[in-house]
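Worksheet for the structure shown next.
Of the protein chains in this complex, one is absent; all others appear in place.
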Amino acid sequence: MTTTKPITSPEIGGIGHSVRRREDDRFIQGAGRYIDDIVLPGMLHMAILRSPLAHARIKGIDSSAATAHPGVVAVITGNDLAAYKLAWMPTLSGDTQAVLATDKVRYQGQEVAAVIANDPYTARDALSLISVDYEELAAITNPQQALSPKAVLIRDEKEGQTDNVAYNWEAGDKAATDAAFAKADRVVSLETHYPRSHPAPLETCGAVADVNPITGQATIYMTSQAPHAHRTLFALVAGLPEQNIRIVSPDLGGGFGNKVPIYPGYVVATAASLVLGRPVKWIESRSENLISTGFARDFYMKGELALDKEGRILAMRASILSDQGAFFADAQPTKFRAGLVHICTGSYDFPAAHVAAQGAFTNKAPGGVAYRCSFRVTEASYLIERLVQNAAHEIGMDPAEFRLKNFIKPEQFPYHSPTGFVYDSGDYHTALRKAMDMIGYDQLRAEQKKPRPDGKLIGIGIASFTEVVGAGPSRDYDIVGLKMFDSAELRIHPTGKAILKLGVKSQGQGHETTFAQIVANELGIPASDIVVKEGDTDDTPYGLGTYASRSTPVGGAATAMVARKIRDKAKKIAAHLLEAAEEDLEWEPGRFFVKGVPDRGATIQEIAFAAYTNLPLGMEAGLEGVHYYDPPNMTYPFGSYIVVVEVDPGDGTWKVLRMVAVDDCGVRINPMIVEGQIHGGLAEGFAKANMQWITFDDQGNCIGSNFLDYLIPTAYETPRFELGETVTPSPHHPIGAKGVGESATVGSPAAYVNAVLDALWWNAAAKGGSGPLNIDMPVLPHRVWQALQR
Amino acid sequence: MYPAAFQYSAPRTLEEALSLLSELGDDGRVLAGGQSLIPMMKIQQAFPAHLVDINRISGLDGIREVNGHLGIGALVRHAALASSGLVAKNSSMMAAAAPWIADPLVRNRGTLCGSVAHCDPKGDWNSMMLAMSAVVVARSKAGERLIPIGEFVIDFFTNSLRPGEMVTEVRVPKDGVGGGGSYMKLERKIGDYATVGVATHLRLEGKGKIARAGLALTSVSSHNLKVTEAEQMMAGQTPSAELFAEAGAIAARTCSPDDDVRGPADYKRAVVAEYTKRGFQKALQAATSA
Partner (left out) sequence: MKINVTVNGTSQENEVEPRLLLVDYLRTVRSLTGTHIGCDTTHCGACTVLVDGIPTKSCTMFAVQADGASITTVEGLKQGGQLHPVQSAFKEHHGLQCGFCTPGMMIVGAALIAENTDPSEDEVRWAISGNICRCTGYVNIVKAIQAAAATTREASRQPVSVG
């Protein structure tokens, strides 16, 4: 199925139109209002002193020279915060995290002290005047080391913690899975490390905390993807009454999950403002962002597929060891300690699976769930798509054929996966065949067999992902107890214009345009007549924010539902205006009219005016509503990506020759914006496959804490993309949309890696050997070269 | 994030600048493009007490022909080199390499002379200067000194300038007839440091044999490394793939790359060998084309 035909005109701009973005007007004129653009009278500047060591006891801190430095107003240490019970704070995963270190530092870059000064240059000057006496301890730099019997205890402050295990978790049916494996004709296994990376939005994190000393009102401007949840957490953590806290998340220069956690900087700035009675601004540098804020991934994964003689998958096993850093601080639903990694059965139909995950503490910054991962769906999708690739290779079947053979069939939806998901809808065969068609798959395979005169190797890689987004139904999903509904509040003004307020928060996804389009679709009010507000907790209904591609599935649903509530009331007003019975009225976008008498109608604008001027007796004035939406299920976007790469055996470098991406995210509200999201995700997938990671040396020094070492592809390296689409609406979503923000980041890394491996396999086969079964990402030139030497 | 405080002067003439530098001694540091110095100051790895900004001095931004060389002035930006007809005509190596220095914005301000003086072992230009046996012109209040590049590049971020001296020009021998070079760099993205860089240059005599070979390496030693052994081996020989491979093997075992995130030492040696081969092929093409 291809794009649905819009039911509104381009002037109305409802669903299906590539409406140009309203928010662009300010951004293209340099008039965006990002956190560092906010300047308040009397504002002070904060800089944070960070630990140079990965693991050390703090014997003492001498900040006297810093305090005495001209321009410095205050220096805050962990002991100062401890007096207010603020030295530690709860994390979003039920652990605790240091705000400013007191007993020990547990990762390089950890916050140790803060300087508040008149200007940011002075604040940073004063950092070097603080002297900290560290007693260095052995650093644990990977989870295997963390779990070894003699490992030093990282969380010695945590009552009851006797090892470095952060959590244990499992899903699926172990017995049934073991039984299936026992009967298998063949078992394919893969061990792979999905390395640590970082979302690195172009704008770093920051806050301007403004606690008014007279009124006690705390206005905290902060880079937040979830302002309401953050407000509640601030109330619980800082003991400030929630009615006095206003979180304002302004324009955000990207988020990608980096702006979901509460960082020590936000808390210390707030405490400083409270104590000093003046606004305090904290903006982190890029190096601070990379070394200390929520990283992404770092899963050591072992997967196995049990196959029968025909190459059909019978069962899957996965065991995962996760590097959580020094604190378990992921933002993820409480019930799912390893996120939604149990979606690792992917697009394939088989009856049994078992997933076991263990998290370990290490001497690194905390995090893991970030960078468009949809709660670890990136890791899950990578595992299955790499396993499937290897399986096809090992049994000598074409990887496309293997997938087509094992895909869940369209008639099997809603599909109950062996790990407990109910996939809403899908048509995987059509998407893959479309991608194969677009790239000329059969032709490519034929060409691949011919040796190239320049000696370069050609590889073709596929990934056919299914992801799970839209967290989530209240029976299963909560974050620190807060259920994951979302909300929309819509008010129509007398002149027929409208204001929509949301509980989600865009970081560039275009909500001011797309959510207006949803309302435009339901009510026929032009999208350009609808203002959309997000981010200010005083001014918007409670929501859980934007991450894990949940805005459209949950917030979009809430928006459609509230618009429908308003349409219901509008119908009553129309009946009054038209002196007809409600049952005799019909709706077309923008107006009600009397059945059979199309000229006798009332526009939504006339109805809106009447809501304030001419109401039926007994009806409340106004035309507005609010809806809190509890999704009945998650949504399951999917797609098939095919990549062609060229490998240079002389130096191990590889580049993308073609990249075809067919995505299905259900109904597309704004096709132009959907494609933009996909472009971004495909680029991020390339980055991770090709060059991007954060690693550590044996002492726990972070390598990848600046853009010299943490590589982000420029327009020159980033491949060109060819996009295709299929449209399989979500049957349970009010507008059939599934969300797409993370699809390409989820699905594409495996496609790139599979392509490089495919090139190496063909090369090896031509020489009578076999190639490597795995190369960890990033597939660095030296790793390719090493594989070729073997 | 921010540099430590410093004093700043922006002299309008070379004499003024040299006078200042002589007064300031070790406290003085020349600021030309600043695209290497300022980032180091911002991450607190350089703390010059007094910056002498030479950007207002006229006459330092020329590319000229001098004694069979191209003279590149202290304020010639990488971008100017990349678009210079004179460079394109007279130095195939520089013409090939200039567009690949850093990124287009850095190229708008960064200077070749600044890079040469900086002596970053991961910097590209000094390998090329070593391969082509360039000469550095150093001026001070006392006068002018011509320093062969091999004596100029001492070590890790260390050059042989004396206090009070600054680089006013770098002179690169013109290709002439039968001369040509290339620069090959393994960088994963625009703006990345070279994992490995190889500068190759050939000067052929009338019958096509090699009169002089130049070979120098980036990022595989504590300073840009001239592979004299390979150069001497190649002198007088007929160019061939086998000869280039032999040069590559010598280069691979002469350098001392680190094991790091950009790869283990044996990999880097292999790339040195491969790029030496490919580089000399390109140099040969440049030397034998009209």
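Note that the chains are named A and B in the order they appear, and that numbering of residues resets to 1 at the start of each chain.
Simple rule for what comes next: a contact is a pair of C-beta atoms (placed from the backbone, for glycine too) under 8 Å apart; a residue touches a chain by one contact, two chains touch by 3 or more.
Please read these numbers as outputs of a predicted model, since none were measured by experiment.
Summary of contacts with the chain left out: across B:V30, B:V106, B:L130 or B:A252, the touching residue is B:V106. Of B:A88, B:I154, B:I190 or B:A249, it is B:I190 that touches the chain left out of the display. From the options A:F721, A:W762 or A:W785, the residue with contact to the chain not on display is A:F721.
For chain A, the residues touching the absent chain in the complete assembly are 18, 20-21, 23-32, 34, 36-37, 121, 199-204, 251-254, 256, 285-287, 507-510, 672-673, 675-677, 679-684, 706-708, 712, 714-716, 718, 720-721. Panel shows chain B; residues 1-8, 10, 31, 34-35, 38-39, 41-43, 51, 53, 55, 102-106, 108-109, 190-191 of it touch the chain omitted from the view.
In this section, only the chains that are shown with their structure count from here on.
Note on chain placement: the centre of chain A and the centre of chain B lie 44 Å apart, centres being C-alpha means. By the touch rule above, chain B contacts chain A in their complex via residues 1-2, 4, 43-44, 103, 186, 188-193, 195, 261-264, 267-268, 270-271, 274-275, 278.
Contact residues of chain A toward chain B in the complex are 120-121, 124-125, 128, 285, 287, 650-653, 690-691, 695, 703-704, 706, 708-709, 711-714, 716-717, 780-782, 785-786.
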